[in-house]
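Structure provided below as structure tokens; questions to follow.
Complex shown without one protein chain; remaining protein chains in place.
And now, chain A:
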Amino acid sequence: MPLINGKAVTAVLLIALLLVILYCYVSQSYRVVLSFQEKSKATEDDTSDPEAFVTRHELHLVSPDHLRYKQPSIVQGRTDVVAVTPWLAPVVWEGTFDSGLLDSIYRPKNITVAATVFAVGKYIMFLKDFLETAEKYFFVGFRVHVYVFTDRPNEVPQVKMAAGRQLTVMPVPSSNRWQEISARRMELIQMLIEKKLRNHTDYIFCLDVDSKFHGRWGTESLGGLVAVIHPGYYRNERSKFPYERRPASRAYVAPGEGDFYYCGGAFGGLLQEVHLLAKTCRQNFEADAKVGIEAAWQEESHLNRYMWINKPSKVLSPEYLWQDFKSKNPEIQIIRFSGVVKNYADIRPN
């Protein structure tokens, strides 16, 4: 009797040990599979040619040999605006960057930039101008893939696009409330990244369709998590920012808090950053909805709360989303992207 017991116990112990080892091994490889980007193989990449620093790492800023450009200054820059946030993310204004240098850094990386735009209901009327001006100013010379979410796929205009650029129509259901259309955006962005963009795209920007490009929007806007400062509030005290102020909402930003008021109509960055942003905002929006609360500016409020805690690694000045009805302030040297004047009664379903 004691003999059998000993054998059984040994066998059970051995099997248990084997299972534990297997589990560790599997959990290691599972985690590796989950990660969005390839691990940069540092030692293998470092080939014997030290001159050619071509790496697959997104944030490596390799510039070509013998590129000519104006010498940058250390003591002279723009004095009418602040070009860096308190957590040292650059604030992009005209005059703070050399576009030739930045383009030459990003061109060899062969990046693909996705742009999402929502043209639901009557908003489809803005699409033609958006697409045509994007061809002139948005990441010219780079691979761009525009995703148009619309409930009227037949009304998507035919716009001639340059080589390396394409458009995909993503059909979505209609809605009676503009607030709902606005709120669903985060979910659709999250799904798009998960289903279509992984492995094909490096950066994504989510833009408002009711706007036109008037100036360059290019590689200076690339970063991990990119936010745009809202043109209506960048000169104001933080107490005036239209954050959600009810503590019951998950978009709540308390008085005395907040860096800037960011636009819900333009944001972007690396896929995994925007995915996390979209997923979190959507979850918080749905959690709010369950308790019957809708944030003051829907997903813009949730985005602002998210950006308060998860600081953007790059901030774009209001040059990157202006409003046509506003007169140009002196510090705005160029308007790159601007919301057109519209008659709300005409275009919103409710």
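Just so we're on the same page, a residue touches a chain if its C-beta (ideal position, glycine included) is under 8 Å from a C-beta of that chain, and two chains touch if they have at least 3 such contacts; residues count from 1.
Heads up, the rule we're going with is that contacts and distances are computed from a predicted model.
Asks: I notice the complex is incomplete. Of the names "Small ribosomal subunit protein uS2m", "SRTD2 protein", "Globoside alpha-1,3-N-acetylgalactosaminyltransferase 1-like" or "Septin", which is the UniProt protein name for the chain that's not shown?
Replies: Its UniProt record gives the name "Globoside alpha-1,3-N-acetylgalactosaminyltransferase 1-like".
Asks: Which of A:Phe205, A:Tyr306, A:Tyr320 or A:Phe337 touches the chain that is not shown?
Replies: A:Tyr306
Asks: For the chain left out of this view, which of A:Leu19, A:Val82 or A:Ala248 touches it?
Replies: Counting the whole complex, the residue in contact with the absent chain is A:Val82.
Asks: Using the touch definition up top, pick the residue from A:Lys7, A:Arg177 or A:Arg246 that touches the left-out chain.
Replies: A:Lys7
Asks: Take the complete complex as the reference. Which residues in chain A touch the chain that isn't displayed?
Replies: Counting only chain A, the missing chain is touched by 2-3, 5-7, 9-10, 13-14, 17, 20-21, 24, 27-28, 31, 34-40, 42-43, 46, 50, 53, 57, 59-77, 79-92, 96-98, 101-102, 105, 220, 224-225, 229, 234-235, 237-238, 250, 254, 256-260, 270, 272-273, 276, 279-280, 283-284, 287, 305-306, 308-314, 317, 331.
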